[in-house]
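So that we are looking at the same thing, I have put the structure below in structure tokens.
Complex shown without one protein chain; remaining protein chains in place.
Up next, subunit A:
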Amino acid sequence: MSFDYFITVLKPMLHGAQMTLLLFFITIIVSIPLGFLVMLAQKNSFKPLSWLAHIFVYIMRGTPLLLQLIIVCFGLPMLPGIGEHLVLDRFTAASIAFILNYAAYFAEIFRGGILAIDKGQYEAAQVLGLNKFQTTVKIVIPQMFRIALPALANESITLMKDTALIYAVAVPEILHYAQTAVNRDLNFFPLVIAGAIYLLLTAVLTLIFKLLEKKYAFE
């Protein structure tokens, strides 16, 4: 296998990696705040809102992401009456499915983070005279993020790999170009390159989260 062949195969895959990264960042940037809002809704004392948030999380976590992806891409446009207004371009549809799915997981991660905060923190804040809002913003949320960091890192790595699922709705990403090359050249090697690209991306993520954990360590 020549270096030229390597470049020929790598080029379109790097192009695909842009799609992978774009989906990754859109999902992270929207689903983390959305997940936080879903968690707040879950904990809200207004019961219907809380139930709605729980049902949302239950559905999103309880069904395969691939199924959700196919529903948003192909299922919604088939709905009688409103379907024709729900025809989205594939990438937009995929982004919506990913955002909703990941928001549910992030909501659970944040909920776990809040549960892990010692009740002494609330008591100290109360005795010092902080009100509920001040306690939430200054004491609870910063600690929640710190506690949630390892789980956020884990989920982000999963997301990086899950982006390959958009292969199923024919959005050209890394795996798409790898598979195209494999079929064209009857060569196993492009799959190795694909694997290497994912490893590189997840290595960068791991490093970033390690640095964040260090920066925000409670020491």
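Just so we're on the same page, contacts are C-beta pairs under 8 Å (C-beta built on N, C-alpha and C of every residue); 3 or more make two chains touch, one makes a residue touch a chain; residues count from 1.
Going forward, contacts and distances are computed from a predicted model.
J.: Just go with whichever of "Polar amino acid ABC transporter ATP-binding protein", "TIGR02185 family protein", "RNA polymerase, sigma subunit, SigV" or "FeoB-associated Cys-rich membrane protein" UniProt uses as the name of the absent chain.
T.: Hidden chain identified via UniProt as "Polar amino acid ABC transporter ATP-binding protein".
J.: I'm checking contacts with the chain that's been left out. Which of A:95, A:143 or A:156 qualifies?
T.: A:143
J.: In the full complex, which of A:14, A:124, A:192 or A:207 touches the chain missing from this view?
T.: Of these options, the touching residue for the absent chain is A:124.
J.: Mind listing the subunit A residues that contact the chain we can't see here?
T.: Within subunit A, the residues that touch the unshown chain are 118, 120-121, 123-124, 126-130, 134, 138-139, 142-143, 146, 216-219.
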